[in-house]
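Pasting a structure below so you can have a look.
Let's turn to subunit A:
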Amino acid sequence: MGHWNDWRKVLGYGILGAVILTAPFLFGTYLIFVFSVICVYILVALGMNILAGYTGMLSLGSQAFFGIGAYCAAVLSTRLVGFPFVIALLVGGLLSAVIGYLLGFSALRTSGVYLAIATIAFGMIMNEIFGEWSSLTGGQSGMVAPAPALGSIQFQSSTELYYLILFVSVVMLILFYNLISSNTGRAFIAIRESEISAQSYGISLVKYKTLAFAISAFYVGVAGGLYAYLMKYIAPIDFRLLVGIEFVVIVIVGGLGSIMGSIFGAIILFALPQIFAGLTYWQEMVTGLVLLLVILFLPDGLNGGLNQLMNLIRRHSDKRA
Partner candidate 1 sequence: MQLLIEIIQQVIFGTVTGCIYALVATCMVLIYKGTGILNFAQGEMVVFSTFISYTLRVVFLLPYWVVFPLSFVISWFFGMLLEALSFRRVIGKPHLNSLMACVAVGMILRNATGQIWTFDDLRMPPPFSDQVFTLPLGLVISPLFLGIISISFSIMIVFYLFLNRTRVGLSIRATAQNPTAAMLMGVPVSYVYSMCWAISASIGSIAGILIAPLLVLNVGMFIIILKAIVAAVLGGIESLPGAVLGGILLGILENLIGTFLPSWIRQIFVWVILLGVIIAIPQGLWGRKKQKRV
Partner candidate 2 sequence: MLKITNIEVYYGNIYALKSISLEVDQGNIVTVLGANGAGKSTLLKAISGLIFPVRGGIEFMQERINGISPHRIVRMGISHVPEGRELFPDLTVLENLMMGAYIKKKIKKIADDLDVIYGYFPILRERKSQIASSLSGGEQQMLAIGRGLMSNPRLLLLDEPSLGLAPRVVEGIYRIIRSINGEGTTILLVEQNAKVALTIANYGYVFENGKVTVVGKSGELLQNEHVKKAYLGR
């Protein structure tokens, strides 16, 4: 019996993997673009999940790291032609991580609502800086992000970008999985459950909280860099508070504390605007409604809801068998 299930799982994942790998040959340019964007948001969701899902800290300022990563990539690739994109992404990620670490440090004494407010303030400050530092960032009107490069090779077409983003995403996903399964990951979860208990287990709140902020910022920063390459044009408006809110929406709707949740959330957040593409005026309302309904009725997000559904189905089919 178990054998059969395993076979089905492997087959399923195998097909999925094959589809993902050969997507550019199966789908048109626009859909490839959509997949690429989803990958970016999955990375964002992973980063947000570290804070909100695993450590239980709410940050409404992550859009700032998205911006830092994006501007890093854009500026480096513009000023230094042929600059390897991997390094640009890393620089963006690491810079975000350092600033994230500092933010986490300052936030040590706060929690819950205060933390959220502090992160909002941080995000607003960074957004203002993005707009004012015109010599670097092009000011309020933004700047162009050239194609990612590796020496003389340039990744221009949507297909090339897709594989690039896919590659980075997979690497980050593997790293994420390792992180969560490690002692560090367990420490994060312990902190979410109860800070006081975690401390009595010898878990240093200082060390792990700041680490969580740093890692989260890293992920969002790298995602930001990819975003810049993908969109080819960035401006401070891309990193405003609403964006930070949407990031939190992703993980709440998708389900906190799980990788599948991150993936769901990213898909939903991107699918929604697409569905209502002709109705931009309704976008906010729909996002708000979805978020509200999830909060009120599905506190575990879609992932949780799906799990409940799966359990229900499983119990039903067990009865029959």
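The candidates came about this way: all candidates are chains of the complex that A comes from, given by their letters.
Please note the rule applied: contacts are C-beta pairs under 8 Å (C-beta built on N, C-alpha and C of every residue); 3 or more make two chains touch, one makes a residue touch a chain; residues count from 1.
Here the structure is a predicted model, which is why all the values come from computation and not from measurement.
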item	value
Subunit A in this complex - touching candidate among 1 or 2	1
Footprint of candidate 1 on subunit A - complex, ascending	52, 58, 106-107, 109-110, 112-114, 116-118, 120-122, 124-125, 128-129, 131-132, 196, 245, 248-249, 252, 281-282, 284-285, 287-289, 291-292, 295-296, 299
